[in-house]
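The complex appears here without one of its protein chains, the remainder shown in place.
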Amino acid sequence: MIKMIHILLFVLLSVLLSSISNASVNDFCVADLKAPDTPSGYHCKSPTTVTADDFVFHGFVAGNTTNTFNAALTSAFVTDFPGINGLGISAARLDIAHGGSIPMHTHPGATELLIMVKGEITAGFMTPTAVYSKKLKPGDLFVFPQGQLHFQANSGKGQATAFLAFSSSNPGAQLLDLLLFGNNLPSDLIAQTTFLDVAQIKNIKARFGGRG
Amino acid sequence: MIKMIHILLFVLLSVLLSSISNASVNDFCVADLKAPDTPSGYHCKSPTTVTADDFVFHGFVAGNTTNTFNAALTSAFVTDFPGINGLGISAARLDIAHGGSIPMHTHPGATELLIMVKGEITAGFMTPTAVYSKKLKPGDLFVFPQGQLHFQANSGKGQATAFLAFSSSNPGAQLLDLLLFGNNLPSDLIAQTTFLDVAQIKNIKARFGGRG
Amino acid sequence: MIKMIHILLFVLLSVLLSSISNASVNDFCVADLKAPDTPSGYHCKSPTTVTADDFVFHGFVAGNTTNTFNAALTSAFVTDFPGINGLGISAARLDIAHGGSIPMHTHPGATELLIMVKGEITAGFMTPTAVYSKKLKPGDLFVFPQGQLHFQANSGKGQATAFLAFSSSNPGAQLLDLLLFGNNLPSDLIAQTTFLDVAQIKNIKARFGGRG
Amino acid sequence: MIKMIHILLFVLLSVLLSSISNASVNDFCVADLKAPDTPSGYHCKSPTTVTADDFVFHGFVAGNTTNTFNAALTSAFVTDFPGINGLGISAARLDIAHGGSIPMHTHPGATELLIMVKGEITAGFMTPTAVYSKKLKPGDLFVFPQGQLHFQANSGKGQATAFLAFSSSNPGAQLLDLLLFGNNLPSDLIAQTTFLDVAQIKNIKARFGGRG
Amino acid sequence: MIKMIHILLFVLLSVLLSSISNASVNDFCVADLKAPDTPSGYHCKSPTTVTADDFVFHGFVAGNTTNTFNAALTSAFVTDFPGINGLGISAARLDIAHGGSIPMHTHPGATELLIMVKGEITAGFMTPTAVYSKKLKPGDLFVFPQGQLHFQANSGKGQATAFLAFSSSNPGAQLLDLLLFGNNLPSDLIAQTTFLDVAQIKNIKARFGGRG
Partner (left out) sequence: MIKMIHILLFVLLSVLLSSISNASVNDFCVADLKAPDTPSGYHCKSPTTVTADDFVFHGFVAGNTTNTFNAALTSAFVTDFPGINGLGISAARLDIAHGGSIPMHTHPGATELLIMVKGEITAGFMTPTAVYSKKLKPGDLFVFPQGQLHFQANSGKGQATAFLAFSSSNPGAQLLDLLLFGNNLPSDLIAQTTFLDVAQIKNIKARFGGRG
């Protein structure tokens, strides 16, 4: 009798599961990074090949800060972590040595939420008329609204660490110095559109590999 | 003279149609279910192969309710009905025999609108502090806001039928019993994270095919 | 001992509920129709005054078809059913007597899904180069992609009934005859921009109350 | 010493650039028009093949207005201008000779913003109860909210020109005359669903190529 | 001469700033929690009263885990942190003592990204046919796609800490035990829609304050 119920149950389950297994296609969409991208994200890997490992990212650890910036950014964006494809979220880890900083940059179209973990960071963003800046310590969060130019500088005595969350699975990171001085934008055009002196421009271009 | 106008007209029409026929690509996007999915839905079938049949779904009829649940769900989700791809809407039909129910479940990210057709259904959803539940008769609608845990039980004397509309072309249907007891989630982990007794868990696992 | 666990439990619950009760604000947003509208919908009623009745709509019943169109539309849009505010879904009931029709119309920005309930309806939408039209019987669904001009005509021998679901909580219903002939758009301007004869225009204006 | 800094700098840059070059995939998504479309737009061309030319559209010039409408529409939609794929914007140029007009039409789901450049255009849209119409001169803008039926007629003494911007990269242009009279929609069905006389319908069908 | 340039400059700046100061209204929208909510979030505080403090949240610290769950959730949702209003992101901190867990729950419509900070947590979510679960250590991330039922259990030897980011400024946290056993949902209805025994239901209701 109980067996019969079980058989009937599985008849129903197979009916119910027909819609459910279809539906599970969209519960997640792990990126197939070898296929082309679309405006909404990468193609979905076949759900039958997805495993728990697709939803884990390893290596959210301190980067090497022995460099000019005395800073390192370790990203877990969709191209690093295919499981977040289409889900509108990603993360990064920030390590800044004494005296270092992540220079001025924007994330086009993504908001950034900073979680302080260790040390002290002075973080802020600017509008044409105001500066919104604070010294942050462990236990503090700071939000940089989408697309705003912002910075993070170690203002403490030792190493500083922060975790970053973004409202996009692929926020990018447009460093101002690289945009202005790291490509082949002509120096006189930069001077005209920034009011910087040409000498200053050429000086920084030498450091960031810019030509022209 | 009129003929000449017609000729000129068609010259213009062909110009106008050049943008119009391009544009019609996006007026609809019938799913090519054989191609990969993306976060925004399936690839579009070539518009030149689309016919009126792509916008029709047949078989929105009573399912077989001779089973343990005494209930049947007939879905018209994007995988059943490719014409709704990318349009943010889908439907299902609910048939519940006397004493039956659609047990607790969620649709991740989709709102459900229930249209009562026949009989009486007690439907509701819960928040941690309140139950929003009503007895529904033909002529009544009920809305289950997105992602809320909800149920539908036949509370009348005969068969009950309802039509469901969803704010997603692929709403899924996550039955709580299948999530907890239909896969290989370890029983002691279920006990720890639900406060159910292990004996109770094993009992229901036996019915829903769960292992572990 | 068990009592102590319960006390401790409620200590935790009150902590957990502090975020949960806040969060429930956004699980739903029942419209306060007396307050102003915004681009995303109406203000939310205070969650403490929301009851199960806010999620039910009564009166999804046959409208009166004794009129020129031999048809009736009974809407459950956000202004009729505040519980669907912000949820991207709504519904309507269509009753068409023998020989009647819902004339050409659009829903700006909303897709419509038609569920046949009784009788026979010929439904369709047009692009500049094609007509997508079908005779529909109970058990059939038809989808009208967003913003497309479409119609529903009773093509059977008796009454016809269909339920409609929309991908917007306020889809509107722009009847072509009312847009062209029901307001004070000048007849010569209509003639110029539709290629209809002025006599024809004035004739239909007389029926739909148009001036000018 | 400075050289050493530069070396260290490039070590960091290569670390930073690893995320940046990935991220740049999504800063833009130039359409690969040969690949299939998706609900969010076309596949992205490989970023390594993108050049400045992908972001430029040539040919936004006066169209030929020697035709029945005395008007021309030159579109820069995604199928004409792949660089706007996924960016939610597009444009068109409108040239209307003396006495001409762009007849009644809709853009399903896209808002249109008209910028007057030359001459005088009377533009407007209608709701069932009101006409929102104005005579526009250079220096004026007019907005047609999404999905509304609207028209533009030259009401001045010479040529008129306007630029149009749309809130979609593929807004379409559904001309009412083509929807009703340019395909094979049966004349009696048109009569029933528009209240036009069959003679009038057949008359206009002859002009727009409609059959049936 | 330089002075004149400065004067002219400020003339231009005032022109440019007229649009810029308007625009800054939308660069951020700090919530006015005393005004009503809308489907897109709270009303914006007047930008002239916004200071850097609006973008900081203090108190992202360990919660008290001396309770039945041996766990604590510290939320930084929009109702706790008005600066994230309308930005589609929020955060929480999770502290779980030895043997504790955050029981089964969902966030309707929000994806959750977990960043491991200390100890070991076993985290996972389930579909009807699979369990996606992993043991996580510092340096690991895990993503729970939107609306999925999931859990986090301390599987290590000491305290465990994780930071959570959500793709919504108000993700909620629907604990399964509270939804089923913490309100006045009738026990026989729970039994019918979960397949749990009534005795088991009443037992857990006693712990979570449920009536009926």
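Which chain is which? They are A, B, C, D and E, in the order written, and residues in each are numbered from 1.
Just so it is clear, a residue touches a chain if its C-beta (ideal position, glycine included) is under 8 Å from a C-beta of that chain, and two chains touch if they have at least 3 such contacts.
These figures come from a predicted structure and were not determined experimentally.
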Check: shown chains touched by the absent chain are A, C, D, E
Given that one chain is not shown, which residue among D:I84, D:A160, D:L189 or D:I204 touches it? D:I84
Which one, D:T68, D:T111, D:Q152 or D:Q174, makes contact with the chain that was left out? D:T111
Candidates A:A31, A:V56, A:I121 or A:A153 - the one touching the absent chain: A:A153
Which chain D residues would touch the chain omitted from the figure, given the whole complex? 17, 20-21, 24, 27-28, 50-61, 76, 81, 83-84, 87-91, 111, 113, 115-117, 124, 127-129, 131-134, 136, 139-148, 163, 165-167
Contact footprint on chain E, counting only the chain that is left out: 5-6, 8-13, 15-20, 22-27, 29, 32, 35, 38-44, 46, 85-86
Tell me which stretches of chain A touch the chain missing from the display. 101-104, 106-109, 122, 124, 126-131, 133, 145-149, 151, 153, 174-180, 182-185, 189, 192-197, 200, 203-204, 207-208
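Note that only the chains that are shown with their structure count from here on.
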Count the smallest number of chain-to-chain hops linking chain A with chain C, moving only between touching chains. 2
Rounding to the nearest 5 degrees, give the angle of the rotation that lays the CA atoms of chain A over those of chain B. 120
Inter-chain centre distance, chain C versus chain E - centres from mean C-alpha coordinates, in Å: 33
Residues of chain C engaged with two or more neighbouring chains: 17, 20, 24, 27, 124, 127-129, 131, 133, 145-148
Once you draw an edge for every pair of touching chains, what topology comes out, line, ring, star, complete or other? other
How do the chains pair up in terms of touching? List each pair. A-B, A-D, A-E, B-C, B-D, B-E, C-D, C-E
